[in-house]
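Here is chain A:
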Amino acid sequence: MQRRTLMKAALTAVSLIALQATSALAENPVLKIGFVGVTSGPAASWGISNQRSMETRAAWINETGGYEIGDTTYDIEIVSFDDQKDPKRAIAGMEKMAQEGIHYVVGPNVDDGAAAVRPVAESNGIMYFPYAFPKSLYEAPASNAVLGMVANYQSGPAIYKYLMEEKGVKTVAFIAANESDPLSQRDGGVAAATALGLEVVSDNVTYQVDTTDFTPVLTPVMRSRPDLLVLSGVSPANAPQLIRSARELGFQGVISTETAQDSGVLTEGAGDLANGFISVGGASTPELASPMMNEFVDRYTKMFGEYNDESNTKVYALEYILETLKADPTALTDVDAFQATMDTFEAPNPYMNGDATLRYVGMSSFGQKRQVAVPLVVNVYQDGKFETLFVAEVD
Partner candidate 1 sequence: MTPLLQVKNVTKKYGGLTANNDISFDVAENEILSVIGPNGAGKSTLFKMIASFTPTTAGEVIYQGERISNLKPHIVARKGVVRTFQETTIFKSMTVHESVVVAQHLRAKASLAGYFWGSKAAQEDVRAFGKYADELLEFLGMSEISSEQASNLPQGSLRALGIAIGLATDPKVLLLDEPFAGMNHDETMNMVKLVRSVRDERGVTVMLVEHDMPAVMNISDRIVVLNFGEKIAEGTPSEIQNNEKVIEAYLGSVDDEIGM
Partner candidate 2 sequence: MFGFTSKQLSGVAIFLFAIFIGVPLLIGLTGRWDFYFTLTSVALLAIASAGVWLTFYIGRINIGQGAFALIGAYVSAILVVKVGWSFWISLPAAGLFAALVAVLIGLPILRLRGVYFAMITLVLTQVVTLTALALPITNGAKGISNIPLPSGVSIFGIPLLPDFAGMENTKLAFYYTACILMIITYATLYRLVNSRLGHLCRSMQQNEELASSIGVNISYIRIVIFAISSFFGGIGGAMFGSIAQSVYPSSFQVADSVNFMLNCFLGGLGFVFGPMLGTLVLYFGWDLLFEFGKYQMLIYSTVLILIIRFLPNGLLSIRFGKGGDK
């Protein structure tokens, strides 16, 4: 009996705290933006870099008085849901967003989650910005997903082309983790490389994500002596180890990936061996970063103790949502209006020097504008930081 009373008391206490947590907010009307992604477990870093960049930006906006859309100034609240990289949870998360009356959600971070939430998002009028590449998400009849970054089938060809022209790369090898996302990205990369006339010398070596020693994995790849080694869809955790093993096995060529990486992780994990490693990043290199980008990095670092370079690309989704809403305030509750605005929307890119713009692209990949135009900044790692190799545009 006593035990039961105790549990009841505990439950009451817990729910009270929960209520307080949600009710304590400022005077401005609140605009809630959702995030559904993975912030715990093995892939936590993908979602956390997303969530934190959103929270940083939201706190910044709120601190400076809010965000004006139409005639109203809103405080921005980020509502995050941890889907544990489980598509079933991701659906629950999207339902939760619908429940909160949210129409704009960033995430999920992986293919299966992004595909699974589609029915919920479409039936509840939610626009969502996944970091997943399957084309079926963005092609008609799918309507509500907007690719939040540059897809590997877009960045890959640009990188390969550059390397063919500048570095004389002729042969390429691919290696991928034995999981849906990386394998799909590898297949896309192989197709792109073949189309460009590169010779693919190895494309079927895979590794388990929990591999601790990549030497045996890489040995057969190295034997095929490629000029370029592509780490398809590599997670930031695996990248330094793969680079290190490849270099220790005597690999002299170029190593590249089409996902975003973190320079700190590379420094710690591979040190100088990572020099020359090519990856895709946002506009954070000194020559490209606008003052606003630098302030963002500062605020992020202050708020969470340490910056994550993966956030360079992830800062954009929220900005796109807010800017588009500003361009058409009716879209606050009307997703159709948002979709209509997307076709013509254009605004200056605050995070990048020069005259880059925020706009929606994707006509050539998806047949409709369902992708944010993030500048395709190809970085190269050198002595602890990224340097810009070249900048390209996606249509």
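In this text, a residue touches a chain if its C-beta (ideal position, glycine included) is under 8 Å from a C-beta of that chain, and two chains touch if they have at least 3 such contacts; residues count from 1.
A quick word on the picks: all candidates are chains of the complex that A comes from, given by their letters.
Here the structure is a predicted model, which means the values were calculated and not measured.
Asks: For chain A in this complex, which listed candidate touches it: 1 or 2?
Replies: 2
Asks: Write out the stretch or stretches of chain A touching candidate 2 in their complex.
Replies: Residues 3-4, 14, 18, 21-22, 39-40, 80-82, 84-89, 91-92, 95-96, 98-99, 110-112, 115-116, 118-120, 123, 134, 136, 178-184, 187.
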